[in-house]
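Contents: one structure, followed by commentary.
All protein chains but one are shown at their positions in the complex.
Entry: subunit A
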Amino acid sequence: MEPLRFESYPSNHLYLPLRRDILHRAVVYEGDATRQGTASTKTRWEIHGSHRKIRPQKGTGRARLGTRQSPMLKGGAKSFGPRPRDFATGLPKKMYDLAWRTALSYRYRKGELIICEDGMDIEHPKTRYVQDIFEHNHWGSEDGRTLLITGDYRHNLFNALRPAGQHGRVQTTEEVDVKDLLELGRIVIEKSALDEILHGHQSDLTSKVRAMV
């Protein structure tokens, strides 16, 4: 990783104070939105079978029972069981955007944000080669794993790193979220990808009202 030049970024992009509360809310918001919410059980009206009364009301000496779909019977329904639903919660957009920049600022401040030139890729689609690179740069599992972020799909890099999940992972800008930025030991990101993320998450900095000329 040869240093190439200095670049400067605004302090409200990469030098924000750490706000654990905002990061927490963003991670919970993402976690809620990611929940599948497909758990489903049948109610007594959905379970197959006749709704015949299964024994006379009186005279048997046993408990009163109606239909065999009753929740108290084996093979019966689940009362108040899970139904498919959307777990997504809301978060103000300005707060979420602030969380993105806070996460990146936190990484920058800790020296865990490495910005690369565009077109990050490796010569061979070989896992052993990418492991060699990670070992050389102290990026691997011994050093807390590394998240690589590229602008788009890179054949060699993605194929090489996929089986080496113990050393880190590579994601495109579209796949990344705040939780990913906070998860692994460090972030290695292309400059254009970083610019894209910062540009896409600055709603609290820019005014919605267009200037009238």
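Quick notes on this structure:
Definition applied: a residue touches a chain if its C-beta (ideal position, glycine included) is under 8 Å from a C-beta of that chain, and two chains touch if they have at least 3 such contacts; residues count from 1.
Throughout what follows, contacts and distances are computed from a predicted model.
Per UniProt, the protein behind the absent chain is "Large ribosomal subunit protein mL50"; the candidates were "DNA replication complex GINS protein PSF2", "Fanconi anemia group C protein homolog", "Large ribosomal subunit protein mL50" or "Exosome complex component RRP40". Checked against the hidden chain, the listed residues A:Lys110, A:Arg162 or A:His199 yield one contact partner: A:Lys110. Of the options A:Asn137, A:Asn156 or A:Ser192, the residue whose C-beta touches the omitted chain is A:Asn137. In the full complex, subunit A contacts the hidden chain through residues 1-3, 5-6, 108-113, 115, 123-124, 126, 128-129, 132-133, 135-138.
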